[in-house]
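With one protein chain withheld, the remaining protein chains of the complex are depicted in position.
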Amino acid sequence: MATVDLKDVRKVYGGRIEAVKGVSIAIPDGSMCVLVGPSGCGKSTLLRMIAGLEEITEGTVSIGGEVVNKKGPAERDIAMVFQNYALYPHMKVYDNMAYGLRNRGMARDEIDRRVREAAATLGLAEFLERKPRELSGGQRQRVAMGRAIVRSPKAFLFDEPLSNLDAKLRGQMRIEIKNLQKSLGVTSVYVTHDQVEAMTLADTLVVMNQGLAEQIDTPMAIYERPASVFVAGFIGSPAMNLLAATGGEPGKGLKLAGGAVVKPRDTVLPEAGREVLLGVRPEHMTLVSDRNNADIELKVTAVETLGADTLAHGHPVAGDLRSGELIARLPGSVHVADDDVLPLAIQPGMAHIFDAASGRRI
Amino acid sequence: MAEVARGASMAAALGRREEGGMLGVSRASRYTAHAILIVGILIVAFPIYYTFVASTHSLQTILRPPLPLVPGGRFWENYTTALFGGIGRIGGVDVGTLLFNTTVVALAIAVGKIVISILSAFAIVFFRFPFRMFFFWMIFVTLMLPVEVRILPTYKVMVDLGLIDTYTGLTLPLMASATATLLFRQFFLTIPGELVEAARVDGAGPWRFFKDILLPLSKTNIAALFVILFIYGWTQYLWPLLVTNRNDMNTIVIALRKMISFADADTQWHLVMVTCVLAILPPILVVVLMQRWFVKGLVETEK
Partner (left out) sequence: MSPRVVFPNKLLPYLLLAPQVAITLVFFYWPASQALYQSVLREDPFGLNSAFVGLANFRRVLSQPSYIDSVQTTAIFSVATALLAMVVALLLAVMVDKIIKGRGFYRTLMIWPYAVAPAIAGMLWLFMFNPTMGTFAYMLRSAGYSWDPLLNGPQAMTLVIAAAAWKQISYNFLFFVAGLQAIPKTLIEAAAIDGAGETKRFWTIIFPLLAPTTFFLLVINTTYAFFDTFGIIHAVTGGGPGKATETLVYKVYNDGFVNLNFGDSAAQSVILMVIVIALTAFQFRYVERKVHYG
């Protein structure tokens, strides 16, 4: 058990391509840190630098307070779960789990004890004599987990471990991983591009974009106060609506690109003339009965009925395409049809204002 | 490169579809097919069969054509005579030595090639080092330099190194070739990078990875290649012809050729035929008994 600390970690390939541009994260002992971001954002590179599979160009990685930059992956006392499981195809499940322990010269009976214990925890006891190809996807996933558990390492590293499973199994394994990590109390770093996985698993969530950590916080804090347009768009589904706007005269609200004026409540508004983006999550817009109480009117162009919810797609009536698309999440009981005009109110305090140029939260 | 991958899918296809005939093939045309195949087999297998037939007849029968189509009654007599000194009287070297030489050559070439190739493919795929691609191309280009195009200077090298009439001379120069290295490289490239990473996290260094993971995974490829290379070694001709002067260093193929070229009226043809059978039999056994590996190896290396 140990803390994992990254200080200004950078990765440059071939002296030119900067994959990770200086990331610092402090992961407390026993907690789960999830790195999330689109492909190519540098999250996997970062994980592989923690693992020792990739050289660190600059900065330091410490595990348990000790700088491990110069250590090979085997010496860092970490265990890793891979996207494609990376089980040794010619070895039985038992040997797959035991291999790392044998390489460390552990006593046979201790290996046996650990493998059987891990197998029991993961429900793999009856599969120990099988080869990986005789197992289902979920079982292989468990073997990969088992291989990490038996090592009792200082840290678990997960590299998109669930992306090869079907949706149902993924949901199930997500919960298993969460519970296992909690009960074992092992510090973990988990890489994913799936924001649902990220939200549900993380103690600390790191949203990465183009080699930088855009925001590091708890999942709820990130959802509630995204630090940038990128984070706002990446966390939450459907994504947050972003409308181009300019700051109006004091007390007059915001001018949308199409000319309409919006005045969200309980929100600090930008100074007059400043180019901004107004962000509102689809679930934070409420259908009101009176047009006069509406902050914004939505002209519907498409409807998705999901059962519990209905998603109304369209654009602001007073605006045009320049002000952007708009999606509202309404209760499933509301009947909406194409070409309807919906009067919507933004829930108090639920509007986010970002600087149009920098994309940062104001 | 790409061709090896295609070979793999072809080999897979060979394994499949053993069961069904093609759709819409009438009964009549199936019978025709069998008839043509039987004729084909007669052509393809006949020369070998006929050699065996000749080896079971007496010298007089052989010298007075036509030779019967069925084996004669001298099987034991001819084979025991040939094996216990008879062949030695013709070529000056007993058949045991010849078979021993040929086996040594075939095994050494097959094993040596596999070892050398798997090591260099391992280096090229699993390490990054200066001049890596230079070495790769250097090995690749040997594809274009078969013995046949550099006979004389290679012979001179053998003389300078004192390798004439040695097992080293018979085998070592044939151990380096691009084909096996390319095959192993191709196979190694299909091994997922994650497996290497997992091994490293599990504390395996290069040697452990090679021994515990790479070798077991390469088993079928090694077996396939072994069959191909054993045949390759056994059937060598030009090379042993060049680097052996002493009869007792000959392979059986070369010895046979010498027996025939010195043939006169007194040649013991029935014993030559026995030698012929003995020269053909071991590689045929290897091919037939290890047919599965052989077909896989052949189609994949496309040698």
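We just call them A and B in the order they show up, numbering each chain from 1.
The rule is simple: contacts are C-beta pairs under 8 Å (C-beta built on N, C-alpha and C of every residue); 3 or more make two chains touch, one makes a residue touch a chain.
No experiment lies behind these values; they were computed from the predicted model shown.
Asks: Thinking of the whole complex, not just what is shown, which of B:Gly162, B:Gly193 or B:Pro216 touches the missing chain?
Replies: B:Gly193
Asks: Of the residues in subunit B, which ones touch the absent chain?
Replies: 1-3, 6, 9-11, 13-14, 16-26, 29-30, 33-34, 36-37, 40-41, 43-45, 47-48, 50-51, 54, 62-67, 115-117, 119-120, 122-129, 132, 135, 138-139, 142-146, 148-157, 161, 172-173, 175-176, 181, 189, 191-193, 196-197, 200, 205-206, 209, 231, 234-238, 241-242, 253, 256-257, 260-261, 269, 273, 276, 279-280, 283-284, 286-288, 291, 294-295, 298-299, 302
Criterion: only the chains that are shown with their structure count from here on.
Asks: With touch defined as at the start, can you tell me which subunit B residues reach subunit A in the complex?
Replies: It is residues 192, 194-195, 197-204, 208, 212-213, 216-217 of subunit B that touch subunit A.
Asks: What part of subunit A is in contact with subunit B in the complex they form?
Replies: Counting only subunit A, the residues touching subunit B are 48, 51-53, 72-74, 78-80, 82-90, 99-100, 103-104, 147.
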